[in-house]
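Worksheet: one structure, shown below.
With one protein chain held back, the other chains of the complex are shown just where they sit.
So that you can tell them apart, the chains are marked A and B in the order they are listed, and the count of residues begins at 1 in each.
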Amino acid sequence: MNDTPTPDTGAPILRSVGLRKSFGSLDVLKGIDLDVKRGDRIAIIGGSGSGKSTLLRCLNFMERPTGGQVILDGERIGDARVAKDGSETITYRERDLMAVRKRVGMVFQQFNLFPHMSTVENVMEGLVTVLRRPKAEARERAAQELARVGLGDKLDVYPGRLSGGQQQRVAIARALAMDPEVLLFDEPTSSLDPELVGEVLRTILSLAEDGRTMLLVTHELGFAYRFATHVIYLSDGVVHETGTAEEVFRNPQRDKTRAFIARSSEFSL
Amino acid sequence: MGYQFDFSMVIKILPVLWRGVIVTVELTIACLAVGLILGFFVALLRVSPAAPLRFVGRAFVEIFRNIPALIQLIWFFYAFPIVIGAQLSPFVAAVLGISLNTAAFSAEIYRSGIQSIERGQWEGAMAIGMSRAATFRRVVLPQVFRRMLPAFTNRAVEVAKVTSLASVLSVHELMYQGRVLSSTFYRPLEILTTVGLVYLVMIYPMTWASAAMERRMRRRA
Partner (left out) sequence: MQQYEWDFGAVLAYWPMLLQGLWGTVAISVLAIILGILGGGLVATLRMSRHTPLRVIGTIYVEFYRNTPGIVHFFWVYYALPVVANVNLGPLEAAIIALATQSSAFYAEVLRGGIQSIGKGQWEGATALGMSHTEALRRIIVPQAARRMVAPFVERSFEIIKTSSLASTLAYGELLYQGMQVASITYRPLETYTLLALIYFLLLYLLSSLAKLAEDRLQEV
């Protein structure tokens, strides 16, 4: 994808430093450092259980990290308190997390559309209840976003009547309407029938052309290669290898990465 | 087998039973309204993050579900006035008892409804920056009402049946009229059978509606 805008080299919009997450005694993330610059498109790949979805979900606090920092636009999220023995505990205020989520959008594997609202109401919801836009304005904006994902003719249809691919595109429009600075995709095609995957991937690629900053967790390595400026290969809760898409996919440096990538037919050569 | 079923008796008592039907309907609506509203707040206690509030909600539900409704009615009519130092009319005592009983059962309907909403719904709303309160109000509750409509209709059936216990406090509802008529005319077979059929005619449509709603929801799912 050489025709897409090149990432700028300014300060990172989103960073994580030593990010950790445990569920009980299970350490899922074991200290993740991540820099996302404006315009970056980062694909996070790895086997199941590697922690890739958890990493994404920690960045907008769907899961609260158990250690380390998330820094949005230079500002550290959460209140750190250092105990006498030097250990640090971070508390998060719901209000701060809501502010983060306004700026960092997310698209889920299961779409998570609201079944009792029509598609246009789904997309308007954040504009009206979070950004306090007037209804008429919100509806107009929502209609624009739906047109952009190719569903301009489905405004008043309920999600239950749409195909999975269409539902996921509504979910993308819902996230876009908030005009997020970073957009997170958590395996956006994993619960779709194979014939519906293409339309969603095309929609995501079209966002790349607009220069959006995006992070994508996916199993589709071929798509990751086409989509990403940078790739992170996670294994067992740590960043095992990272680099540009070209570097990681065409010339992986470590054996484990090579083995993982070779499993996909597109890179098995 | 010489007993002659006296149909003229049925015709004769219908106007009196009709008066009872009206009181039964009033009682049912009042208790259902108070019970559903109060039950909602009890459910909020039940799902509260604060353990003491959860305990209060749980205690309310357990107390009013585990004591027979008839005891509750009798308690509110004969015992409660001593506590507050004022007499209650039978109707008010009946409304109090049945409403609190209904609140306990409805609270459990709300609670299971709230807990049946998938985590993804909360996440979908939170991901666009909605607060927990806004998510609850705009996303979770409307779905709870929809999903639980058959259960609430079933509750209405139960309430309509329970109001017959108010006859014990001499509230002039349908069962009371039936009891009085049957001891006045010595025709219990005709009168009590008619009372039973009148209840059936009143209540069956609600049962039917609830089942129809459930069938429709299952088809959609």
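Simple rule for what comes next: a contact is a pair of C-beta atoms (placed from the backbone, for glycine too) under 8 Å apart; a residue touches a chain by one contact, two chains touch by 3 or more.
What you are looking at is a predicted structure, and each value in this text was computed from that prediction instead of being measured.
Taking every chain of the complex into account, the absent chain touches B.
Only one of B:L14, B:I37, B:L189 or B:A212 touches the chain withheld from this view, namely B:L189. Remark: the omitted chain is touched by one listed residue; of B:I74, B:I117 or B:A134 this is B:I74. Touch with the hidden chain on the side of subunit B covers residues 1, 3, 62-63, 66-72, 74-75, 78-79, 82-83, 85, 157, 160-165, 167-168, 175, 178-179, 182, 188-189, 192-193, 195-196, 199-200, 203-204, 207.
Quick note on the criterion: only the chains that are shown with their structure count from here on.
If you check the complex, the residues on subunit A that touch subunit B are 60, 62, 94, 98-99, 101-102, 105-106, 108, 110-116, 125-126, 129-130, 160, 171, 174-175, 178. For subunit B in complex with subunit A, the touching residues are 120-121, 123-132, 134, 138-139, 142-143, 146, 220.
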